[in-house]
Structures are given as structure tokens and as C-alpha cells.
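Here is the structure we will look at, set down as C-alpha cells.
A single protein chain has been omitted; all remaining protein chains appear in their positions.
What follows is subunit A.
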Amino acid sequence: MSSPALLKRFLALPPSLRRSFWSSSARASPAGKPEIYDVVCVGGGPAGLSFVSALKSHSATQGFKVALIDSQDLTTSRTVNDADSYSNRCSSLTPSSLRFLKGIGAWERVNGDRTQAYHAMDVWDGVSGSKIHFDSVDKRSTGLLGAIAEMVPGSRFRASRRQYETSAEEAVVATMCENSSLASALLQRVKDFETEEQTAQVQMWDKTKVDSIDLGPEAEDEKSLDLSQWPIVSTQHGQIAARLLVGADGANSPVRQFAGIPSHGWDYNQHGVVATLHLDRTFSANELRTAYQRFLPTGPIALLPLPGNKASLVWSTTPQHAAKLKSLSPTDFTAAVNAAFRLMPVDINYMLATTTTTTDSQAEEFAWREAATPPSSTGLPPNFPHITGVQLGTPASFPLKMRHADTYTGHRLALIGDAAHTIHPLAGQGLNLGLADAEALAKQIVYGMEHGMDIGSSWCLDGYNSERWAANHAMIGVVDKLKKVYSAGSGPVVWGRSLGLGVVERLGPVKAAFMGAAAGVR
């Protein structure tokens, strides 16, 4: 056929087909129109999975058509039930996060033998040695007047035993759980919804990359669906439209970029070094465990207990120190970690700055310096364990930064978890804030459903924003200021922060208020 004839035939086509011929957007959807879902959750991490589970756990929302998209492979169980090896990525779950996980039925699917609850925290200053001890005794203290009365020497107020009578449940400060353990438990919970009645199945697409997110096309005529304000997610499985698009897709969230929500913050110029350590003592399951954290001028180092004789290390330090630590032999790494808890900062910096190539030199240096550094001068807690080894292959590091999105919601869009905020790990709050976000968003959607709202409208979503944004901002801000205050190596800042810590240590009710804030009391 000749070209002009072809052109005339083409121009005779109806407009919709003509337009679709020239359109370059991918339309692999077999139906031609995107499939509409109530909630599309991009991101299958703990925040996304717990959010979907929370929706499915409520009667008002269990009939929702939900899709979950993740680029990683979610189906393989990554947890190995070997009592001698633990993953180096562990999180500390606060009591309110645990309550949430129990409420959605995910906690019962976590292997209890691989979680460790701890009952006290010892935090001390690496420069001045001033320390603070947190445990459940302060939560049940007798008030501010009682605290002052107890400080009077010779008074009888010390006799109050009420604060020591706590149940095992109440005595827990937080619980350590491997991230992979939690993720597989949540995944199992989401899969189990398939067998439950009245609960619509969750469409789970893993190993699926989101190709693009756009707003839908204009309506072709008055009667057809207007998806121009709806987000359309394009993947290899086709296009889906979301009444509410939830971004749970991590710090570099494509959903947040699609929404055009700016995220402000700064990089900390620190790396978080993680590892799984072996301790000198084996603890049984019913013993009281303590978590330890020491604030060094280069960054805080924390020892978090795991079952048996294991512990998890989280050490925020300079990128140079992190690189040096990862290059050390296991013996030297163990000596360096012991040094970071027991020696003066000048010794720690010297040990990590030396470019010695002989292995095991760090261990000799540490042995000499430990003998010359009395524990009382550095504020070391009396029952601090010796670290005897490190699990091979577990030392790793990741860069630390602080980010907070300007808002968590947009039209038919919400952000939860790391997509919304990134925080310094010194207070163990990152995952807990994400779970709290998931809980709050689910609660808000349930409320919206029960009150007949369009769940994607700002009328419904503003409630989530107002509940979580300010609380998260305050937590991120306090953690950032703590990090900055404890970065000073000498001078009046050290004196001031030691004085403040000493005062808080003696005022039980003030300490209990801080513990409550960190535990996410709601």
C-alpha cells in the first residue's frame, strides 16, 4: 500500500485507538485499564509487612484489596535456626512495638529462642565516666517527692519495697530480635491471611521492581473512570491503580520522589559497625540481661544481649576507624571492641590509627593498657562482660545519616518507616518508629473506613500526619542533639553533660519519664 493511503486509513481510526498508537507509555496490562486496588504498599520490609498485617487484622479493613510490591525475594526463609550463629542486623523492639506485633499476630510466629529480652541498661560517658543506670525499678517509683525524701540521709523512705515488686513482663526494657527473624515472621503472618475467612488475599509481588509511578490518564468521557488523580504503579506485572499508595520502600523512596515530598537532613560522617560477639559467660533464658552503651567522642558503642553467650555490637565511629576495624583479624577485632569499652579515648584512637601490619598486635596493646586503666576511672559498670570472640563474617558497616520528610502524606499517598525518616542508631529507635508509623496509619485507615471516608483523601490521611510527624520529629531531634553533645572530647560541654547525667541518674521519676519516651508509651 502506498504511504498516503496508509495515513488516510490511520486517520480514520477512532481517537482512542489513534492516541494509543502514538502513546509511548508502557501498557502491558491485558485489560487495557489499570487494575484498581484499595491499598498498594511499595516495600516489603518490617514497616510495610506489619502495616498490611494490621489492615488485615481489623474487621473493617480485612476485605481490602491489597497489593504488596518488593524488589527483593521475600519467599526464601533467611533465618537459619543455628543457636551458634546470629545475624549481625538485630533490632531492639520496645514494649509498645511488641504490643503492636502481638496485636497483629506476628510475634507468635517469631522463634522465641532467638529473641532476647533485656531488663536494664547501663549508659556511661567515655570521657568523664559519669553514668546512668536504667531499669524497671524507676518506672514504679514513688514520685518526685519520694525521690527527694530518699536522698535525705538517715530517712526511712528507703524502706519502700513497692518499686521492687514488678512482674517479669513489666521488668523488660526492650527485646532484641534479628531483622530477618522478624521479617520472615511478618511474611508468614501475611501468607496466613489467605486461609482465613472474610479476609481477601494479599497480592504479593516480590522480585518485582517498580518501573514507574505516574498519575493516571484523563477520563475519555464523562461516564468512564477518572484516574487522573490516582497513582498508577507500573511493574512487569502490569499497571495497578491505588486508592491509597503507601511508601514503605526505604531511605531512597521512589514513592516519596514521585510525590515530590522533599526530605531534609544531613549525613553524620559516621559509619555504624555491626557484628555478632561471643561473651565470656553463658546466660540462661530466665536470667536478667543488661544492655550497655558507652559514649565515645568518635561515636557511641553499644553491646546488646542475645541468647546464650552472644551479643550484638553496634558501634558508630568515623569512616576511617570503620574501615580499619573491618580489616582486622578476629583476635584484633575482639581486642579493639574490648578496648572501646574499657580504655581511655586516647588509647582507642591510638590503637585504631596505627598502621601496623603485624596481626595480634592490638591484643598485646590492649592487654597492657587494660592493666593500666582502673575501671573506676572510666566508669565501667561492675558486671560488664569480657568479649572473647567475634562470629566470622559478621563485621560490617553502613553509613549513618539523618533525614526527615517534610510531610508524610499527599493525595492518595502516605509514607511510613525509613521512607519517611532516618535516625541515628544510638537510641535504637529506627525500626520502632517505623512500626509505630505502620500502626498509626492502619488505625487511621480503619477509622476512615468506619466513618465512611475515602481513605486516600487528605481528610483521612491528615490524622496520620498529625499523630506521627511531630512525635517523630521530636525523637529525631533529641537523638541528633544527644549525638552532638556527646561528640565533644573535652571542655565545658563534657562537664555540663556529666553534671546533667548525674542529676538525672538520681531523680527516679525524671529517668522513668525518659525511659517511657524511649519505649514509645502511648
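Heads up, the rule we're going with is that contacts are C-beta pairs under 8 Å (C-beta built on N, C-alpha and C of every residue); 3 or more make two chains touch, one makes a residue touch a chain; residues count from 1.
The rule is short, and it goes like this: contacts and distances are computed from a predicted model.
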item: Protein name, per the UniProt record, of whichever chain is missing from view ("3'-5' exoribonuclease csl4-related", "N-acetylglucosamine-6-phosphate deacetylase", "Gaa1-like GPI transamidase component" or "4-hydroxy-3-methoxy-5-polyprenylbenzoate decarboxylase"); value: "4-hydroxy-3-methoxy-5-polyprenylbenzoate decarboxylase"
item: Residue, one of A:E178, A:D332 or A:D347, that touches the chain absent here; value: A:D347
item: Interface with the unshown chain - residue positions in subunit A; value: 153-154, 158, 344, 346-347, 350, 368, 372, 374, 377
